[in-house]
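Omission of a single protein chain aside, the complex is shown with its protein chains in their original locations.
Let's turn to chain A:
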């Protein structure tokens, strides 16, 4: 049985339904992420897991016990808060010792456990410092150590890296993964940053308007988004409106509005005449001045470069097809002797295989 099971949970604030019939389960030892834009209900769901909000209906089963109405201080669940919420009048060591003292752990045991955690987050020499004497990244590590020290069954992390700069964030992501493997505690992580979610998680629940849109492993969420929302929210994606013309066994033919026909992988439940869209990631599209047309699995279109976004390692090209449609694609800047391959208004050719994209009905 799963460590955490959320069953049909609903939370309303007045007329607003923050969490709308959400059910999901988290396995022991998992790094689970709730991902979504602000207002999607992920933070409300997290606060219900911590105990700061009670669900209007539904059950939250933690290790076989329904904790939906258990107050926060009585749950074996600890939280790393977005602003860290370190106690300013306590040293690093006292902050970390706090949950142990509250739990009535004998004094003789506390020092050892605090030292252990200080070592885990590499802050041994900062034990006697006060929070205001630490950098942002160090405070973050104290907050994590404090939440982990009493070995909760579940560690909740509420956008813990959002206050850090990009470089430090990447370093902390690596530390978080390592730490989670080391301590083996189940993490439930809330973020609106899709890159962070993809990099850290074993599984991601993408939320929108109080509901789970898709729950899957990061690579599945990215490659096979179930809805336009997920495709659009996670990474960059071309959404090409299309109508199904013919459904075959290993591929189906669709008509992209104003562009032409192409083959795509069949999807369950598709029938001729249905509308939907083809999701195409920029990196899955081939781009060249001319492309050999020897592969019958590919479809080719001509166009010209409308805009370039030079990012250093790669350049994003916005290509305008002959009928005026804009398609986003990218190339690594591997052209020898040149900074990038194309400039604005260069004539180019696009191609993608039938299995490069993923068709979404509706």
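The definition used in the following text is that a contact is a pair of C-beta atoms (placed from the backbone, for glycine too) under 8 Å apart; a residue touches a chain by one contact, two chains touch by 3 or more; residues count from 1.
Here is the rule we go by: contacts and distances are computed from a predicted model.
The listed choices are "ABC transporter permease", "Phosphoribosylformylglycinamidine synthase subunit PurS", "histidine kinase" or "Response regulatory domain-containing protein"; the UniProt protein name belonging to the chain that is not shown reads "ABC transporter permease".
When the full complex is taken into account, the listed residue touching the unshown chain is A:87, out of A:16, A:87 or A:310. Only one of A:15, A:73 or A:219 touches the absent chain when the whole complex is considered: A:73.
Touch with the chain that is not drawn comes from one residue among A:150, A:186, A:238 or A:315, which is A:150.
Where chain A meets the missing chain, the touching residues are 50-52, 71-74, 77-79, 81, 83, 85-89, 91, 94, 98-99, 102-103, 146-147, 150.
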